[in-house]
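Here the complex is missing a single protein chain, while all its other protein chains stay put.
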Amino acid sequence: MATATEERLEEIWGEEPGPVSWFTTGDHKRIGRRYIVTALVFFLLGGIEAAFMRWQLAQPGSTHLTPEQYDELFSMHGTTMIFLFITPLFTGLANYLVPLMIGTRDMAFPRLNAFSYWIFLGAGIFLYAGFVVGAAPNGGWFAYPPLTGPIFDPGINMDIWSLGLIFLSISTTAGAINLIVTILKLRAPGMSLARMPLYVWAMFVTAWMMVLAMPPLTYANVLLQLDRNLGTNFFDPTAGGDPLLWQHLFWLFGHPDVYIIFLPAVGIVSTVIPTFSRRPIVGYPYVALATVLTGIIAFGVWVHHMFATGLPSLGLTFFAAASMIITIPSGVQVFAWLATIVRGRRPAFTTPFLFAIGFIVVFVIGGVTGVMFASVPFDQGVTDSYFVVAHFHYVLFGGAVFPMFAGLHYWFPKITGRTYSETLGRWSFWLIFAGFNVTFFPMHIMGLLGMPRRVYTYSPDLGVEGLNLLSSVGAAVLTIGIALVAINAIKSLIAGSKATANPWGAATLEWATTSPPAHYGFASIPIVHGRDPLWEQPDLGSDLTLTHGREILGTTITDADPEEPLPMPEGSVLPLVTALGFAAVFVSLLVGSVPAALVSTLLTLGLIGAWTWTLGGVPG
Amino acid sequence: MSTKARVVQGSAVLAGVLALTDAACSGPGATSDASGPGAHRISLLSVGMFTIAAFVFLVVICFLAYGLFRRRPGSDDERPDLEDRGGTRMVLLGGVAFPIVVLITLFVITLIALEAQAREDTGSHVLTINVVAHRWWWEFQYPDQGIDTANEAHIPTGEPVLMQVTSTDVIHSFWVPRLQRKVDAIPGRTNDVTLQADADGTYLGVCSEFCGLQHAHMHLEVVAQAPDAFDGWVGQQQQVPPEPTGEALQGQQVFLGSSCVYCHSITGTNANGTVGPNLTHVAGRTTLAAGTIPNTPEELAQWIEDPQSVKPGTQMPASDLTPTQIRQLVAYLESLT
Partner (left out) sequence: MSVARVEPRGARSTGWWGMALFIVAELTLFGTAVASYLFLRFRAPTWPPPGVEDPDLVLGGIATVLLVGSSIPILWAERGIERGDVRRMRIGIAISIVLALAFLSIQGYEYASASFSWRTDAYGSLFFTILSLHGLHVIGAILIVSWLEARSFAGHFDGDHHVAVQTGALYWHFVDIVWLAIFSVLYLSPRI
């Protein structure tokens, strides 16, 4: 039975199902779900690309794929997994969870949120258009010139890649700004920074890193476009340019990017482990500080991707030291989780908890090989071999995808209102854990036996064919495990039992809403007195219902003291149409039509003007 | 699952891992099958680091297992434990103190290895070889000996040789795992690395920076020979090939009359193309097309007739020679020892 307040709020915030609201919604929950589903589609595509690669490499001298096809597959596999899967997935999850966890009703900029999603979708389609026209990006996800310059890669392949990524960066940057402002200004009264859930800390640092790391990539891609299409010489050593300029710019983005991928995962694990150990995390201040320090130090280690390029050894030594130091905050986090498990109650071995434990095992392996790479001479031995392929899959799959599975299972009841099958969950975990290790552990050996990376085939003389076959078999097992997760999700969505508001008995605010939450989220804005509100405060309600209109509460940055209510916009089609405008600009640039680019730019500017016409002035 | 079953399972996994790891110890490209001071250094560093890594991993697993499986007093209390404030010491000892000790150790051994590397590179060398990477083959120039060869570099055993590595087109990377670390071949830059082999033998090298379609088929061989044998090789490489006779002479006519001369050079003829490998002593090499095929008449004929079928994407164009002409050409090239 809905109370009068709840009915009023539903009137204000509710959306009619149907195509109109689907295209105009700014509801963070709908947009978050959209991001997650789309990102999972790209996970599937990236996985198919990987499957083709493992099929080709299962035996030496295979001719299932031509070299060109293989090059496109590995380029798109990396690009898809990093840019179109994991970061958008974590962004979508944050979109959904952060407002709920901080006790507010939406993101600071709901229409910008919708816009960010549409741009992501558009950029994903843009990047995959390459396959459709038979010219998929083929220069690797890292695109080193001169290979990707105008002379050696004259086709449209790498233009699709670099323009696609510039296009995508609009989404990433807008999403990051939205997250930061949401976390700074919209936290529930009493939720000072020191009481913020660690997941929110993680997303906060991640968002800052996105703001600072995307510009070097965007700039690098602009320069690559100029070299490729307008005859500039940024990367041409015969005309004053330098191929290493690209590498510096790319890795200035690229290294922080791996922490942009990793930190949200850390946030998930810092949420899941305390819940199933039935206690608050040990050392909250240290974990929060470690998160911030990781974000900062991440910007100081990029040269470790360039140890074999012949840079002076004084510089190399500095970056070796920094790359070693960055393990300390990670160590703090790992031991905080271990201490929480040790000092917690008997753990509940639910599927999310299993994936969190699996993450610890796999990530520590990846982490120790990572520290080995910090040692310059060792790096110079095994970089660009399958050893590094093993390393980064351990830290990316282990360090991000395992926590993703943990998080998806953990929040599945909240987001869908259904319960998943624990039996299927456990089976999928063990198949994924076994399949993952059988796929990627042999790659350490393959690298130590001298197999370089990014090769479409290898010689039987190298002695790696058995390991390659084993790895491909592992990939098949891994695929089955992932398929089980999908089956579990679909079965549960159709016929799973209804979920309660807080099936895990967890501590954070999102569990104080219904499963799934109503359109308005919270009937009254909670007032928070500690880090684990649902464990510490049985009665969270307040009289801050904000039923005057479509409103949320602005609070101060550090202590979250209430300020003014902030009016929220109604749904609008402008985010979608503006995103289409941007898409038109990028397509014009891709095909090289200056008139089309100018017209679509003017159109897009007009749309932005229309969108912002009513912002920041006299209301009404 | 019982503890015993877990232990059995865990041991089986560990045994499998160790068996795999043992497999990593030898092979033509195996880092730990080190045969030169540079590779020995990396191998030693690896063993040290793997030991430390295994130790760290074990510590974490022990804590994890203890936390997951230890017996806890009292009932299955569902209420969250909000009282316990301890555990910070474990976090700081395990997460700060322990890593600092490990990392200082690692950093010190890294510095020692870097120092040894620097001494090696700035020390004296008996020979200098310019390594010029192309898509998709390796050019080896011996400036002091006046030699220009491809894909197979000979060095005197037991002596430090200076390799000055660069590229004419895209970024490649020069890597002979059993002898030394890798070094990138970057256009516009020259990177130095010292190569030294402890024992006579043939050492496999691979390109290890993605450089396009045939990155996978850009191998090289470093042949280490005793000083006399090495001098013999140098002498032979410096010789102008004698005038061919018989079928080989006809092959030479074919060579000089076709497009081969635009890309290749043979000393003693007026073919001086530099796009492709120097063929003056091609018959002496064990492989062709940068390690893609063995150097036999049949393979050479196939390569000349249809390079794309051997190495799809290669820059070498297909020939429009008749089978007879190809046979003659092969006879000529195989006479160039």
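As written, the chain order gives the labels A and B, with residue 1 at the start of each chain.
Methods note: a contact is a pair of C-beta atoms (placed from the backbone, for glycine too) under 8 Å apart; a residue touches a chain by one contact, two chains touch by 3 or more.
All values reported here derive from a predicted model rather than from experimental measurement.
The chain not shown here is in contact, across the full complex, with A.
Checked against the full complex, the candidates A:168, A:223 or A:560 give a single residue touching the omitted chain, namely A:223.
Listed residues A:29, A:185, A:255 or A:418: the one in touch with the omitted chain is A:185.
Only one residue from A:487, A:544 or A:599 touches the chain missing from this view: A:544. Residue A:245 is the one among A:51, A:245 or A:348 that touches the chain missing from this view. Mapped onto chain A, the footprint of the missing chain covers residues 108-109, 112, 173, 176-178, 180-181, 184-186, 189, 211-212, 214-216, 218-219, 222-223, 226-227, 230-234, 236, 239-242, 245, 248-249, 252, 542-544, 548, 553-554, 557, 562-566, 605, 609, 612-613, 615-619.
We adopt the following convention: only the chains that are shown with their structure count from here on.
Put simply, chain B touches chain A in their complex at residues 17, 20-21, 23-24, 26-32, 39, 41-42, 45-46, 49-50, 52-53, 56-57, 60-61, 63-64, 66-68, 70, 72, 76-82, 84, 86-88, 90-96, 98-100, 102-103, 106-107, 109-111, 113-114, 117-118, 135, 169-171, 173, 175, 177-178, 181-184, 186-189, 191-192, 204, 206-216, 219, 291, 312-313. Across the interface of their complex, chain B is touched by residues 66-68, 71, 139-140, 144-147, 151-152, 237-238, 242-244, 278-280, 282-283, 286, 290, 308-310, 313, 316-317, 320-321, 324-325, 327-328, 331-336, 338-347, 357, 360-361, 364-365, 368-369, 371-372, 374-378, 380-385, 441-442, 444-445, 448-459, 461-464, 466-467, 505, 507, 532, 535-536 of chain A.
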